[in-house]
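Here you go, one structure.
Subset of chains shown; positions unchanged.
Order of writing sets the labels: A and B. Residues in every chain begin at 1.
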């Protein structure tokens, strides 16, 4: 995924503004290196290189996005004009920090799930930072997760609000009528009955919303018993965290979606230092 | 602070895309309310109202940004076309969640500092999410903190990289020569000697970078002894957290800046429900 030039310039503008204090430099060629100060999963490296490339700063690294990195490792070496490196520095570090933070937390969730299941997926949500979702979703993928839908436009979820407003069956029928057959329809359910009806109405994904692991498990059993399990993807969502994720992963669903991996990920700590 | 229309539209585009699945609604007027699910400091309410206003959805609330809110409180009631409310929902909740999360963490830092000092400020950094800094800085202010500089353009910080590159005195001289007298010059220092020289060279702010509280305290003492404390603002930065912030606040500095309050704040949990 290549960043558009207009994205790079728009992010840079936020930091550089209309004045130019890059001038406080020697304007000589120099070298610098970016070090990570804590362990985690590397993400944002592609973007870091594209930002440096915008400034004609050369990069070299033995790492790639998705690699596990340890405190103290040099993850990128750059060389170029000091003033340019200083102008790129903060944007690069913010990309690395935010994206690696999300990738790292996602991997922790995935690793926890893998203790009990080979295939259950950890997915994101739309609970992201306005304007930065594209990169947050990419970080989830790098961390081993599934990005889930990008927005209202690439899958349709009938949420509690839709269903309270319109009724479950009318909502599903309206969605099937309005939504292209190239997109999936997801329905949030809060009870066994709702789950059964949704499956009978032929939706693509059933999302168990804000249920306990035990409740989810019971729903899955009922669907299996009634021969409704095949051909539908089951997802649990709501309140999933590091403590309970193994329980959710053992309920028989296919995927677990969590807002936490984006909205509550801590940034990973990176720093850039000149090599003199 | 009014959001520009182009900001609102750009954030909305990210979520709405080119398709229009707002149609899965009854297109009738209805009411909804936004509830907070955990305690904290409210921020993003102004933005929430502006986004709803863009969709001609009416808002009413007894809260304002900066209020302490408790789990279960309804912080905003809206009424308007169901399809419009559904289109605004996620962007509004993401603003409320992200900004309140930062405001809440900032307030925790400030409250901790207030236990030992009436006036020491808690400040942010440029460690923010690309494209969202304006709102993260505003959330810091709402939480009782100081936003610090917005970017490279509204204050000049001579960081370790500048000083390693150019030497402390040449760097300060070059900055004084190049930077408008309407802007402040900040210098990072890592030792008593550096601090003393910076003060003697007449900078506006001295930033003690990555020192322990004890080291900072000693530096402050030396500056006082040498009559260099007046007229210079002292700031500590690097590794400040909830555990050690009171110690830093007792060192005699004027401000403590921390990347954590933005890059590691958890989102606060809000939800929107229709009132039927």
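Following the convention adopted for this analysis, a contact is a pair of C-beta atoms (placed from the backbone, for glycine too) under 8 Å apart; a residue touches a chain by one contact, two chains touch by 3 or more.
Note that the coordinates shown come from a computational prediction; the quantities given were computed from them, not determined experimentally.
Of 6 total copies in the complete assembly of this structure file, 2 are presented in place.
Keep this in mind: only the chains that are shown with their structure count from here on.
A straight line joining the Cα centres of chain A and chain B is 23 Å long. Across the complex, chain A is touched by residues 10-11, 14-19, 21-26, 30, 32, 82, 86-87, 89-91, 93-95, 97-98, 101, 126-135, 150-154, 156, 158, 160-162, 164-166, 171, 174-175, 178-180, 259, 263-264, 266-267, 272-274, 276 of chain B.
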